[in-house]
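Apart from one protein chain that is not included, each protein chain of the complex appears where it belongs.
Think of it as A, B and C in the order they're written, each chain with its own count starting at 1.
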Amino acid sequence: MPEKPLNQRKFLQPEQLRELGLLLFILAIGLAVQLRNPVFLSISNITSLFTNTAILGILAVGMMLVLVTRGIDLSIGAIIAFTGMVTALTVARFPGLPPFVAILEGIIIGMVFGALSGILVARLDVLPIIATLGMMNVVRGLTYVVSGGQWVSSYQMSDGFKAIATGKLFGINNLIVIAIVVYIVAAYYIRHTRVGRRIYAVGSNPEAAEISGLPRRRLIFLAYLIMGGLSGLAGVLWVAKFASAQGNTAIGYELNVIAACILGGVSISGGVGRIFGLILGTVLLGILNNALPLINVSPFWQMGIQGLVILAAVITNVLVRRNTERDALRRRAI
Amino acid sequence: MSDVRKISIEKEWSWKGFFLQWEWLLVLVLIVVFLVNSLISPYFLTLSSLIQTPSTFLDKAFIVFPMTMVIILGRIDISVGSTVALSAVVMAVSYNAGVPMPVAMIICLLVGTIGGGLNGLLLTQFKELSHVIVTLASMIIYRGIAYIILGDQASGGFPDWYSFLGWGSIAGIPFILIVFAVAAVIFGLVLHKTRFGRSVYGMGFNSTTCEYSGLRTDRVTLIVFTLAGLMSAVTALFLTSRMGSTRPNVATGYELEVITMVALGGVSTSGGIGKIGGPILAVFIIGYLSYGMGLANIQAPVVLVVIGLLLIVSVLAMKFRVSPKKRKLAM
Amino acid sequence: GTKDDGVERHAFIFKNTGNPYGDKQMQGFADGIEEMGFEAITRAPDQPTAEAQIQIIEQLIAQKVDSISITGNDFDALQPALRKAMDAGIAILSADSAVNPESRITHINQADSEMIGRTLIQAAYDMAEGAGEIAVLSATSQASNQNLWIEWMKKELDENSGKYANLKLVRIAYGDDLRDKSVSETEGLLQSFPNLEVIIAPTTVGIAAAGRVITDRGLIGQIDVTGLGLPSEMAEYIENGSCPYMFLWNPIDVGYLTAYAAVAASRGELTGAAGEFFSAGRLGEFSVVKASDGGTEVLLGAPFKFEPSNIGEWKSVY
Partner (left out) sequence: MPKTLLELKNIVKTFPGVKALDGVQFNLHQGEIHGLMGENGAGKSTFIKIITGVYQPDGGEILLNGQPLRFSTPMDAQRHGVAAIYQHVTCYPDLSVTENIFMGHEKLRKVTRRIDWTRMHSEAQKLLNQLNAGFRSQIRMGDLSVARQQIVEIAKALSTEAKIVIMDEPTAALTQHESQELYRITESLRDHGVSIIFISHRLEDIERLADRITVFRDSRYIGTWQAGQINQNQLIVAMVGREITQMYPKHSKNPGDEVLRVENLTRTGYFRGVNFQVRRGEILALTGLVGAGRTEVCEAIFGIAPFDDGSIFLEGKQIQWSSPVDAQADGLAFLPEDRQKQGLILEWEIGKNITLPALKYFSNLFWMDPNREAKEAGRLASKLAVKAPSIFAKAATLSGGNQQKVVFAKLLIRNLKVIILDEPTKGVDIGAKAAIYEIIENLAAEGYAVILISSEMPEVLGMSDRIVVMKQGHVTAELITDQTSQEEILNAAMVAEVHHA
């Protein structure tokens, strides 16, 4: 170090601290569940936990990018339903279709809707919540319209298609593999590419971005496009996993995804969000869904408990952080 | 200083500015809705139908008032649907436990108020927390409590007079419409004519400045969220009356419907902008629109698409009506 | 009802849109009504809530239809709206999922609830070969017909405790008719009860989700799934053996029967008193009987058993 830094080097950055708190919280919950039901930490249960959380996790990545630009996307549940329905209809019509073509189809359809939201938000300056709320209604309605109210059932889907979600690669379920790939690409993208960093810059201060000539609109558009693509991917995975496509698929799912992001430390006021935090947020939600049935909680209590745990998680976080900040101040030589 | 420049205190009135207000666009939309409806269904344009219809869609509209305030504050409250369910359930259960109905109704309002108040309290005590996560958590918790209380049961059997709330009329005008009008006047005055309303708008733009200027920002936040709870309970009263009984899963998804109305009403979710008239018009636009399409037996998905498009198109229409010269902050 | 243009109009309200089972009911209803030369209106809200159904009822009242048949989203909550319709001279029936006796002339029941409950337990007994743990995966904890069936299941177990001494009902889980929740509930059952033998799911989404999990995990033959489900949704699992057999009635017939009952009721030919008879086109004669909820009902018949031998011909029908 050439110079003595004025600001003392902190042991942990605030975000890292936050994530540590969340991690401890997750471990505490995990331990509590494990004591009630030893099955919890078995390989098979952990596999099913991650398999069931993979789609949520994939969506959370896209939602994080959108939130980072100070936006929000409420249309993803509807896009999942629509892309799922359309790919399922395609697969039912052309059973020989290679699975990756189905995936591609889903991603492209999703990106079309993402692009529409993106144009509304980035080009036409419609507030994100309004644009995507409108899209949500339109896309959900269209899903019923294209399907004529019918479902596509598992017998109509080829085994290859269903294997997208049930097959394994290196002994790991495809969904988990896909999620891992998405996370690695996203981590690289937001940390090591110019465009990725610029998305953060735009969210951190849109006016500054404009004044320093970053392509603000294009970057925001891109965030919605990626979100749309990931929703399309999720739509295909969803339908392949549950082997059924119906009009009300994933209704209200956007709130789960947003909850995962915010639990993971993504700020709705833009500019902030880290991959590791996102993983923790997603896993916490996954555990809540997985663990409560395991420890024989009455179904009538499950909801209340889930809400309390989420609230407890965020409040503990705040308290831990306040405490450490107070300690840091105390250490500062004044 | 010697050369005191005179600064005008007369507000310039311009007809253009007056008619470029969002509300006029909504009035126009409402008229179009009326025209189209009377074309597609012969049952629509009768006086009794027009006056009676609002009772079919006004129940959730009570939440539109406080939600307008919440959104002007730059926040959002997604727990309102659950608050409706919880206060309805507690009311029904206490009535069936022997509490007289009027008292049970007061309990209902109390539960809603407390529910909203808790949101406000959490938000003011833990400023680091995002309003989305707080109200998301309480959305889950409040409905969770309703399930804990009532499980898979429904609860009802209210006295006969109670159904008057949702179904009764005074001089041919639905009671619910009268209450709605009164609430609209009260909320309109509070928001546009009082100190409190001014504070709400100020905080929507810049709550730091408001704090430095000595406004009781915490109190304003608390009151606004408490009002959201209270009005959710009012909705619970009317909704329960209309259904004659209640269950823990009533009013699911109300939050997004209410937010849609407020957004269509021209209230900006980034805070500070919007008037009470817009959301009120939006309530009637969406209400009459879906009622009219229902009269023509158009299926629900199509109605969804139409409402979604209406939201997007009207926002765009407004954009292109006023000159798109955007205000740039002085750098 | 008043008829502006002389054509009688009869309405059917299902729980929600985008449900093929409901579509079939509505289709059967429309077939029946049109067969008689009248106009059918079929409606469904986008969400399965009583609030939304109330709005539709009001719209139908304003249109002055002759009858409304409804698949209720709530047993009691529709009463005020339906009473208003009755006061306007509209005949009210419920079909498939009942509303309370005060707000209907009669109920068109797809099958006897008691019979369904008992049959499903017997099926589980059969699949578990007389002994083992069984669990129920239901829809929402609110669903009135599911809850009624589950009650009859419990009664069957209690009343024949000798026969079912070794059959243990370990848990009733709720998948809320959501795919993802039903799957994680099923997995929760598997993890919590390693000795589970049979899962009974009296709901289409639930039974298909259970079939999916059993298939994915390679548990075919170890754990059996049965219950009530759409043949199209269940075809794969019946064919691959994860569900040896299951039951359902024909929703088209439910709708068709409702149509005839509705027309009869709107003419005053059917008042809903037990012992009345009416004829229902191609389905023949039906009688009104007392229902367990204090009202009356019309029974379509016994549920149909779907098994590997017949699923092939049904899967493309509904």
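Keep this in mind: contacts are C-beta pairs under 8 Å (C-beta built on N, C-alpha and C of every residue); 3 or more make two chains touch, one makes a residue touch a chain.
A quick note: this is a predicted structure, and the numbers were derived from the prediction, not measured.
Trainee: Please provide the labels of all shown chains that the missing chain touches.
Mentor: The undisplayed chain, in the complete complex, is in contact with A, B.
Trainee: Considering the whole complex, which of B:210, B:250, B:267 or B:285 touches the chain not shown?
Mentor: Selected residue, touching the omitted chain: B:210.
Trainee: Pick from A:16, A:204 or A:324: which residue touches the chain that isn't shown?
Mentor: A:204
Trainee: Determine and list the chain A residues touching the chain excluded from the picture.
Mentor: Contact residues on chain A toward the absent chain are 2-7, 9, 13, 188, 191-194, 197-198, 200-201, 203-205, 207-209, 211-214, 270-272, 326, 328-330, 332-334.
Trainee: Kindly note down the residues of chain B that lie in touch with the hidden chain.
Mentor: Touching the chain left out of view, chain B contributes residues 1, 3-12, 193-195, 198-199, 202, 205-206, 208-216, 272, 325, 327, 329-331.
The rule is short, and it goes like this: only the chains that are shown with their structure count from here on.
Trainee: Take each protein chain as a node, join two nodes whenever their chains touch, and name the resulting shape: line, ring, star, complete or other.
Mentor: Topology of touching chains reads as complete, every chain touching all others.
Trainee: Averaging only over C-alpha atoms, locate the centres of chain A and chain C and give their separation in whole Å.
Mentor: Centre separation, chain A to chain C: 36 Å.
Trainee: Report, in whole Å, the distance between the mean C-alpha point of chain A and the mean C-alpha point of chain B.
Mentor: Spacing between the chain centres: roughly 29 Å.
Trainee: What are the residue numbers in chain B that touch two or more other chains?
Mentor: 147, 151-152, 253, 299-301, 303-304, in rising order.
Trainee: Which chain C residues touch at least two other chains?
Mentor: Residues 17-18, 46, 141 of chain C touch two or more partner chains.
Trainee: Can you list the chain B residues touching chain C in their complex?
Mentor: Per the stated touch rule, the residues are 41-43, 49, 53, 56-57, 59, 147, 151-152, 154, 156, 163, 166-167, 239, 241-253, 290-291, 294-295, 297, 299-301, 303-304.
Trainee: Name, in rising order, each residue of chain A that touches chain C in their complex.
Mentor: Chain A reaches chain C through residues 37, 39-40, 42, 44-45, 48, 52, 140, 143-144, 147, 149-151, 153-156, 166, 238, 241-244, 246-250, 289-290, 292-294, 296, 299-300.
Trainee: Across the complex, what residues on chain B touch chain A?
Mentor: It comes out as residues 76, 78, 122, 126, 128-130, 132-134, 136-145, 147-148, 151-152, 253, 256, 259-260, 263, 268-270, 299-309, 311-312, 315-316, 319, 326, 328-329, 331.
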